[in-house]
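Omission of a single protein chain aside, the complex is shown with its protein chains in their original locations.
Now for chain A:
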Amino acid sequence: IRTACFSVRKKMASFVLRRAAGRLAPNSLQRWASAAAVPLTESLPYYEGAEPDSRKPPEGVKVHLTSHRSKRQVSDFFDQVTKLSNGVTVASLETHSFSSTLSVYVRAGSRFETYSQQGLSHLLKKAAFLAAGGRSTFRVFREIDHVGGSLSAANTREHVVYRAQLLRGNEDLALDILSKAVVSPDLRDWEIQDLTPRLALEVTAHEDDPESSITETLHGTAFRNALGNSVLTPRFNLGHVTASDLRAYMDEWFVGRRITLVGIGVDHQELVSRAESSFSSVREGPSSDEETCHYCGGGEVHVPSRSGLTHAAIVSKREPVSLSSEQDVLLAGVLQHLMGTGESVKWGSSPSRLVKAGSEAIDTPFDACALNFSYSDNGLFGFYVVSEPQNAGRLLQAVMQEFSSVAKGDVSDADLTRAKNQLKARYLMGVEQSTSLSDSIAAQLTQNGDYTPLTTTNQKVDAITKDAIVQFAKSVFATRSTFVARGNLSATPRMQQLLEGVSLR
């Protein structure tokens, strides 16, 4: 009894002292002993003073310290890919983390839209989580909200992506919602029609953003079909895509062999067995034949306005140079970083080739970087500049001259090493987050049918020689280019003028 009194008095003493020191929240109505009254600077009694390894876990909980995330190099280790009987590919990586990310990639992006279907994949994205498979829109939102999770959808030129992110333990619900959205959406007419004003808002926002609008115009001008379709709804088709159009599109393109399910932070066997039943009604295929995408060079679009800046981009088709398209992608990546992709130090200027060339040519603020778009069967490579109007022409000339000197072999070893390090860092930093890790896994699986660990990819990057880069650079402007300029175009040259001063061979 004496020891009990003593410990109580000690606790009281410490309470009094802490209150005097102002370290207890004076306004809290809860008793000081309750967890809800302990300031966040103080450890809770449950955790107080315990050594990390001897901390007592809650009842019945086993701690898997051997499969700790720190023991596993996420970027190096990946072998969990299963193909279901209907062609759906299921891939997962168990990170034993407290959060799970489930993503479904369907190869049904804007490149597969016909003329009258333009904007359909954009609408598909907006309608992603409406009523599906017996669950009303209301129920989808409320159920996911009830577990604190989040749903998101995205559309690119090649894919439509449905994603759910939540804390571990709720994968059943997430997979159910995602699979029903892909397999059996209700596509109610009135709900689809309600989306038109929302589409219009997004289209307007993107029209005002120069980078986004230039990218869309560039693709629309460079490609005759397929990849030329915008990821946003063109104005003429706003409101003209109906629920039955969506259904026809999904019937055509949402087949097993075009669907990939990627799970991060989930158990593979459980995911596969649940996916077997959730995706069972998906037909295996084949889907319709995909159109070959045709690049048509020589196109030029000028969008003048009274803005204070000029934004311009010039690109050309990326020809296949190496034995494998993977190698081409790596070469393009290294060349892109060699030319310049923006500064790595805040408020700084980049020591990249383009920025050096630009600062020697003009004395007003500017930005210049290399563009590199990679698709499954095609690619674009070129440059993007932002400049004050009076110097736009000089800047573009400087950029093209710099590139032609690179194509003639003017590449130092230091430049090459820097570019390789930046590309490797971009790949490795990209897989730190679950969403971009999912994206890179899905991209590899849909492209190559296989996943290459990043260590192998980085070794390939290291093995790239200067000659390979120069060869690649020579091939870039071999076909006719495409040029898009927007903003104040008072001193922006035509593409012909731009190219005639520059020899690219």
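Everything that follows uses one rule, which is that a contact is a pair of C-beta atoms (placed from the backbone, for glycine too) under 8 Å apart; a residue touches a chain by one contact, two chains touch by 3 or more; residues count from 1.
The rule is simple: contacts and distances are computed from a predicted model.
Between the listed names "Sorting nexin-30", "Geranylgeranyl transferase type-2 subunit alpha", "Mitochondrial-processing peptidase subunit beta" or "RALBP1 associated Eps domain containing 1", the UniProt record for the complex's undisplayed chain reads "Mitochondrial-processing peptidase subunit beta". The residue from A:N86, A:S349, A:S374 or A:Q447 that touches the chain not shown here is A:S349. In the complete complex, the residue from A:A248, A:A425 or A:A478 that touches the missing chain is A:A425. Residue A:T417 is the one among A:S324, A:Q390 or A:T417 that touches the chain not shown.
With the whole complex as reference, residues 25, 27-30, 34-41, 43-44, 46-47, 52, 55, 57-58, 60-65, 67-75, 96-99, 126-130, 137-138, 140-142, 145-150, 165-170, 172, 191, 194-195, 197-198, 201-202, 343-352, 414, 417-418, 421-426, 428-429, 432-435, 454 of chain A touch the missing chain.
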